[in-house]
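A single protein chain has been omitted; all remaining protein chains appear in their positions.
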Amino acid sequence: MKNVPFKGIIAYPITPFDENEKVDIPLFKHLVERLITSGSHGIAPLGSTGVMPYLSDEEKEEVTEATLQQVKGRIPTLVGVSNLTTEKTIHHAQFAEKAGADAVMIIPMSYWKLTDDEIVAHYDAVARKISIPIMAYNNPVTSGVDMSPALLKRLLEIPNVTMIKESTGDVQRMHYLRRELGEEVAFYNGSNPLALAAFSAGARGWCTAAPNLIPELNIGLYNAVEEGDFEKAKTIFYQQFDLLKFIVNKGLPRAVKSGLNILGENGGNLRSPLKPLHEKETDELKNILKPLLINTII
Amino acid sequence: MKNVPFKGIIAYPITPFDENEKVDIPLFKHLVERLITSGSHGIAPLGSTGVMPYLSDEEKEEVTEATLQQVKGRIPTLVGVSNLTTEKTIHHAQFAEKAGADAVMIIPMSYWKLTDDEIVAHYDAVARKISIPIMAYNNPVTSGVDMSPALLKRLLEIPNVTMIKESTGDVQRMHYLRRELGEEVAFYNGSNPLALAAFSAGARGWCTAAPNLIPELNIGLYNAVEEGDFEKAKTIFYQQFDLLKFIVNKGLPRAVKSGLNILGENGGNLRSPLKPLHEKETDELKNILKPLLINTII
Amino acid sequence: MKNVPFKGIIAYPITPFDENEKVDIPLFKHLVERLITSGSHGIAPLGSTGVMPYLSDEEKEEVTEATLQQVKGRIPTLVGVSNLTTEKTIHHAQFAEKAGADAVMIIPMSYWKLTDDEIVAHYDAVARKISIPIMAYNNPVTSGVDMSPALLKRLLEIPNVTMIKESTGDVQRMHYLRRELGEEVAFYNGSNPLALAAFSAGARGWCTAAPNLIPELNIGLYNAVEEGDFEKAKTIFYQQFDLLKFIVNKGLPRAVKSGLNILGENGGNLRSPLKPLHEKETDELKNILKPLLINTII
Partner (left out) sequence: MKNVPFKGIIAYPITPFDENEKVDIPLFKHLVERLITSGSHGIAPLGSTGVMPYLSDEEKEEVTEATLQQVKGRIPTLVGVSNLTTEKTIHHAQFAEKAGADAVMIIPMSYWKLTDDEIVAHYDAVARKISIPIMAYNNPVTSGVDMSPALLKRLLEIPNVTMIKESTGDVQRMHYLRRELGEEVAFYNGSNPLALAAFSAGARGWCTAAPNLIPELNIGLYNAVEEGDFEKAKTIFYQQFDLLKFIVNKGLPRAVKSGLNILGENGGNLRSPLKPLHEKETDELKNILKPLLINTII
């Protein structure tokens, strides 16, 4: 029986920085707590939203530990441990396991485009060194490599690779996955504007930074899908569509930080070269976000 | 009140040829009859499936008249009248109206990429010369021009442009359409593998050549959607997914002709340079099609 | 010995229309004459510039005859005869041969994407019916199909397919062609902004509408290349680069017509849906064109 600890809304916290662009751990813990108490079904630190690639090894370890201390087992935790080299990926995966993570997420980061064999060897080498499950993450824009359904099938033959996260933004890819890999494959959607279509296609969960801003709508969509209520799912999806497009278009860390400020929360600072939203962008976000806080159907 | 005569499954017949590559009108009428009796909600001759661009003006007129004679008002008819020049588009649109068509479908064919203003003027010039409604068709791969939601909004201001067919294959485009144009916009999906996602997004109908081969599954999907039954819709969709991908990948006229032969029907000949499926491709189609004829859940 | 009648600057005339959007044959002949007397090495009616796809069969025949009457053998003539169906392509190729054309140009127009075998059969069927040489034309944007070097190699095995025109705009494609097909292959560049790079890569000629406006600069570039003068070629190329980009970006028929007007020539009318350049675009063209008429280094 495959170990698949996630279902529903998997929330991605940002990593906030202080004025000196150092990671602000107390604020990070506060933001994690918000995600838990607002009902997220899982939590995923050190994703793209958490600007993992901009952090030093030590900072990644700090963030991992802070998450597990704060979560205290209330919901499952998925830690991002991707790295260009196999050696470093193993290092971070082992650290996450020791810290208590329920699973790790790995994208085949590639500066030099990897062959299928290199990718399989990479996952296999990591999988052998840990005993918690791995979510294989496909996002060609970020990683520079597009893992075909055939390759993902090979990865799923590695015993503790049990989940797939798809972020190509193409729902047809999910149809393929399900056809190629069988109805039981646990795949997750990582493309926000595709949330409705992905659930229609059978996605088990939605990996998203949106619960930082509109958790009720995200969870509401999932619940409507679980109830099998087509019309309600469609209505709730269209309510949040503009926000989902906005945060993707502007970059998740920048957009979430500004959205938190609009909500009266502290979003911390960004690390250079990333800069906050311009005033005009912030106004646009206000106009999208404000109505959602009052007029939801839930 | 907008005149929107279509909803559900809009079936596209092929245009069959005889041994001399002349249009075979009696066979065409027979194929149209099959589509009607198997339950299609609308019929659309002279689409891409009907190899409209390969026909002479006289042949297009023959096919138009043959369709309306055969349909005899049992279901609404949508005639393809697109042409590179405005003058010819008007000619064919007027012919279709006189022959009794319920609506015409127009894609902005463009050898030289058209500006937005040129496209609006093109639709407007045609719309002024007929009184039946127009379905504006967006398919950048075919037409060479991608009509933005903003442009489609302009087209919908022309009184008898009342429907939009979207074939980009990107469900996010449909989300945009609905957000930009309002919940009441009548949009139709023209991308077969997107059928489920498009209905989830609110599409009013599905323009498809698939009912030539698997009408029960196509109509079954629509019915499940109408009943709001998420799970049933998903199941029926995945049953037909491989066939939908196959006919799109191989080219609709080639694939439908071969599929008809497999079903024991006469699919006629193709017009050169189009050639029938190779034997290997035909075998592949057989393997996809055969199980669908027995094991459907309907 | 292969029959390769073209070398140097192959000029593409526009097809001008009168106020009723009918082809204006006397004006067309005048424009052809301008191209000849300004030194073009070949002439190619019924190309994209000549809006061939917008013309009826009869109009194409008229234009073919008018060209050959006007040229009177002073330079070789290359007539565009591409058509969606094989039958019509043969018809126009035979007409061109009878009218006295030195060669025909054929792009595999495809509404439905053609397989390699379908394309080879198409060219072969035409080639068997004429005895003048064929230039195979590759332009995926226009035709919807990208002919690989391997496919072009197959086409060149047909005895009277002797020339290739490449318009992908990617100079690496030309490098491939020459490597795959041998140093002796006669390939021509159809991408205006690539003129210098294509000649550097070994192109035998440049198929271009630019001689309607700046024949001295086009011929000057070719002459510098023939002299093997790298620096001079570079200088003359950069002088005309902005104009080449402009006419490509705005569409050749629209841009050439306006450019002729700026030069004090009659450019005729366009056929709908094509519309003339806007005033602002015309001003931009004036600013690019005017300095070229005075300050050339030639």
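A, B and C are the chain letters, set down in written order, and residue numbers restart from 1 in every chain.
To be clear about the criterion, a contact is a pair of C-beta atoms (placed from the backbone, for glycine too) under 8 Å apart; a residue touches a chain by one contact, two chains touch by 3 or more.
As the structure is a prediction and not an experimental result, all values here were calculated from the model.
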Exercise. What are the shown chains in contact with the chain that isn't displayed?
Worked result: A, C
For this session: Out of A:51, A:219 or A:233, point to the residue that touches the absent chain in the complete complex.
Result: A:51
Problem set entry | Given A:45, A:133 or A:253, the one touching the chain that is not displayed | A:253
For this session: Check each of C:148, C:172, C:266 or C:287 against the chain that is not shown and name the one that touches it.
Result: C:172
Seminar exercise, completed: Sole touch to the unshown chain from C:163, C:197 or C:285: residue C:197
Problem set entry | Option from A:2, A:98 or A:113 whose C-beta touches the chain left out | A:113
Problem set entry | On subunit A, residues whose C-beta touches the chain left out of the figure | 21, 48, 51, 53-54, 84-87, 108, 110-115, 117-119, 121-122, 125, 141-142, 144, 251-254, 271-275
Problem set entry | Those residues of subunit C which, in the complete complex, touch the missing chain | 169-172, 175, 178-179, 183, 193-194, 196-197, 200-202, 225, 228-231, 233-234, 238, 241-242
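Note that only the chains that are shown with their structure count from here on.
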Exercise. From subunit A, how many touching-chain steps at minimum until you land on subunit C?
Worked result: 2
Seminar exercise, completed: Taking the mean of all protein C-alpha atoms as the centre, the chain whose own C-alpha mean lies closest is B
Exercise. So which chain is the furthest away from subunit C, centre to centre on CA atoms?
Worked result: A
Seminar exercise, completed: Rounded to the nearest Å, the gap between Cα centres of subunit A and subunit C is 52
Exercise. So which stretches of subunit C touch two or more other chains?
Worked result: none
